[in-house]
Structure formats: C-alpha cells, structure tokens
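Every protein chain but one is kept in place in this view of the complex.
Here is chain A:
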Amino acid sequence: MTKDDGETVEEQKKKPCRFWIWALSSVLFRLILISFAGNLNLSSRPEVSTPLTSIRRLAEGYWLKQASMSPYAGSMYHGSPLLLSLLGLLTVQRIKGQPSHLFCSLVFVIADILSAILLRGIGHKLQMAYGLNARLLGLLKSPTDKEGILPSGDIAALVYLWNPFTIVCCVGLSTSPIENMAVILALNGAVTRRVPLAAFGLVMATHLSLYPAILTIPVIFLLGYGLDAPPLKLFLQTRNVESDNRSSTSSASKQAKSKPTAQLPFLWRTVVHFVFWVLVWSLCVLVLCGLSLSKHGGLEEMFKRTYGFILSIEDLSPNIGVFWYFFAEVFDFFRSFFLIVFHVNILFMLLPLAIRLKHRPCFLAFIYLAISSLLKSYPSVGDSALYLSLWALFVNELADMKFSFFLFCGYLGVSLLSPVMHNLWIWRGTGNANFYFGNAIGYACFQIVFVVESVSAMLNHDRALKKCNPNHQKVKN
C-alpha cells in the first residue's frame, strides 16, 4: 500500500516535470523559428495577420503618431491605442544582425507562455470539479480514485503551446497572442473567483477585439453559479433516491419528484462586484485611451476606427473568413442588410446556448469563442488556436465526440491548401479568387461541424451521465 502511494507520488512529480519539458521545448522551438522569421515571411500571410492584428500596420500607426498625426489617419491602423503605446516603441527598436521586430516577437512568446500557464490553472480547477461531481454522482467510488480523468489543464496548455496555429501567429508577429491572453485571463479570473482579474481580462479583451464582449454571459455564470457541473436535476435525483432509500415509500418519492426543484444559488453579490469592477476597468481604459488620443480626435475617432472598422467590414483584403469575398461581390444595395444579418447571426445564438448550457459556463465560453471566430469580420488562425486549446480543456467530457478524425483531417487540409490557393491566385495568377474563397468556405464548414459536434457531444455526455447514474435507473423503475 505504501509502495503504491510512493509510486503515485513519484508519478505526480514526474508529470509536471514532463509538462515543463514540453513547454520549454515549445518556447525553444519558437525562438528558433524567430531567428529565421525573415525567411519565413509569415507576417504577411493573410491567414496570420489581418488588418486588425498586423504588426506592420501597428508600426505604421506608431510612425504616424510620432509624426504628430493621428495613428488612425489613413486606413492603416485599427487597433487599440494602448497596444500602440506598448508595442509601438518596440517596433522601431532594432539590434544589428538580428531580425527586425525581435522585441515584439519576445513579447508575443511571453504572452503565449502566460496564456498557457493561465490555461493550465483553468484546467486544474475544471479537472477537480469534474472529479468532485463524478464522486457526488457516485461514478467514482473512492476520493483518491482518479482513473480515467485526464489532466485536462496540462493537455490544454500543451495544445495551446504546440498548436501550429499558435506558433505561426506568435512567429508571424500578429497581435492575436495578446488578445488571446486577455480572453484566457478573463476566464482564469472567473474560474479562480478573482473578480477584479476577471473583469480586467474581459475589459481588455473587449477593448482589443470587440468580440469577447459576448463572454460577459459565461463569466457571469461562472461567478454566479460556479464551475462546470452536470445538470442540477441529476444531483436532485441522487438526493431523492437517497431519501427514498431511507423512507422506502413510493408516495414520498412521488412527492419529492413533483416538488419544484431547488434552484442553484446564484451569487448576486459576486456578480454585482464583478459589474462594479468592469465599470472601473472600462473607465480606466477609456481615460487612458482618451489621454493618448486627446490631440487626434479623441475617443469618438477611436471607436469609429476600431469598432466601426470591425462592424462595417471596410477592408476587403482576403483572409480565411468568407466575408471579404462576400462583401467584394455583393451588390451595394444589399450591403447593409447583409452586414446586419451576419452580425446578428452571432447574437441570435447567444441566448439558446446560454439557456441550454448554463450549467457549463466554461464550455459555453468555448462555444461562444468558436462561433465568434467563425463569424468574425477579420478572422485569423489565432482565433482558432484559442478555441482549439479551450476545447482541450474538456477532453474528459468530449471523449466520445463524433467526426474528430474527419475534423482533424479537415483542419489539416485547409491549413495546407490555403497557402497553395493564395499562391496560385495572388502570386502566380493562374488561379482566381474562387480558389481561395472555396478554401475559406471549407474552413467555415469544418468550424461549423466542429461547433455543432462539440455541443451535441457535451449534451450527449450529460445524457450519458444520466444513464450511467445507478440511481437514475432506480428512479425510472
């Protein structure tokens, strides 16, 4: 017995060791790639840098600002003024003999590592919650029994670090690692119940790329209801069965069944606390932005050039989304109609998902992020990297997801074909825009299948829990 204990302790010691080795090697891999960054020319790939995240545009914005013009003069820079003052200085710093933008790359590597660590924190919490819930439902017998529960935190962190999409974004100098970090920070804050941190992450993420604003719903659920858990009904049934066993009268059980189920306590105080902090941080951000843009049009200009640019899809340069081609082709008369339709498509799905998945707020956040990356006006692979690593947080729940191999092949195929099609169209001139657009449509389809399958796998998992639950059978009988 003691021997076994010793082995498990050793294993537990070994596991973090292995994790850190993998994490360090991913950092090393990044550094090696950065030293070849000039040859790879990743920063000009449309898959990596969109008009919102391109470092060249940021450098242009910084140049304009240095020339005492508004950074938003011209249609180059559309990012946040705070990011400009943080990264702008680094874009002009150069060491002889080293690739340009070296400091920026290092910042992005650090952002990636921080995101991975934060993800690991989220994963640990979720894993503990999963174990606890399984024990409560009676699926696991002993409190030390951890068989079958995968260390989702480590897996998610490694998936994030070793995902080719993340690596490409980091080496390709797009600002999406920082945006992703803000999103993960918000989730981490909510999971670990550090309300100011969650509010800060959410405000920063919204400020940087607008779409994370929809994460307000899952974060509030996380703070109000707590971590992901199976539906409340199951616990109530378990409790009922226990009481049945005690009283062993059918009438009592019937009464218990018909009794309105007790609501899960919603922690209003935490949520109010959160809203307060959101207001505080938004005020801070707005004041800082206002100060940095006071000479050049102020906040109104900022909102027009960042959020306005995102919502009106002015830039029609190709990316892996489908909107650029759609709005390059659609008749001007219908332009505003389709703009509304596509943006509302995100909003329409929020409520049904929130109702159905309110007991799993983290999973809800993942689905929201996947949807927004699908329907974003300027998507990049950085967004996919984020939701794919969040998906890895639910390896335990989503173990029997359908089409996973098909999806893997799809993502692989699209990411291989996309540069080829782009090359054929833009550089060789032998293909036309439809080639690249077809690729983008394929990518959108794979993402749709991915989202739908994840949702149904999670719902099936809940159903399966119901069936596996030994008490469930009794209740039925």
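As a convention for this text, a contact is a pair of C-beta atoms (placed from the backbone, for glycine too) under 8 Å apart; a residue touches a chain by one contact, two chains touch by 3 or more; residues count from 1.
Following the convention adopted for this analysis, contacts and distances are computed from a predicted model.
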Missing subunit (named according to UniProt) among the choices "ER membrane protein complex subunit 1", "GPI transamidase component PIG-T", "phosphatidylinositol N-acetylglucosaminyltransferase" or "Ribonuclease P protein subunit p14": "GPI transamidase component PIG-T"
Per the whole complex, from A:Trp22, A:Phe103, A:Phe266 or A:Phe326 the residue touching the absent chain is A:Phe326
From the list A:Val272, A:Val452 or A:Cys468, pick the residue that touches the absent chain. A:Val452
Given A:Leu64, A:Ile220 or A:Val278, the correct residue touching the omitted chain is A:Leu64
Please output the residues of chain A touching the missing chain, sorted low to high. 44, 56, 59-60, 62-64, 67, 69, 73-76, 314-318, 322, 324-332, 342, 345, 348-349, 352-353, 356, 374-375, 425-427, 429, 432-434, 437, 441, 444-445, 448, 451-452, 455-456, 459, 463
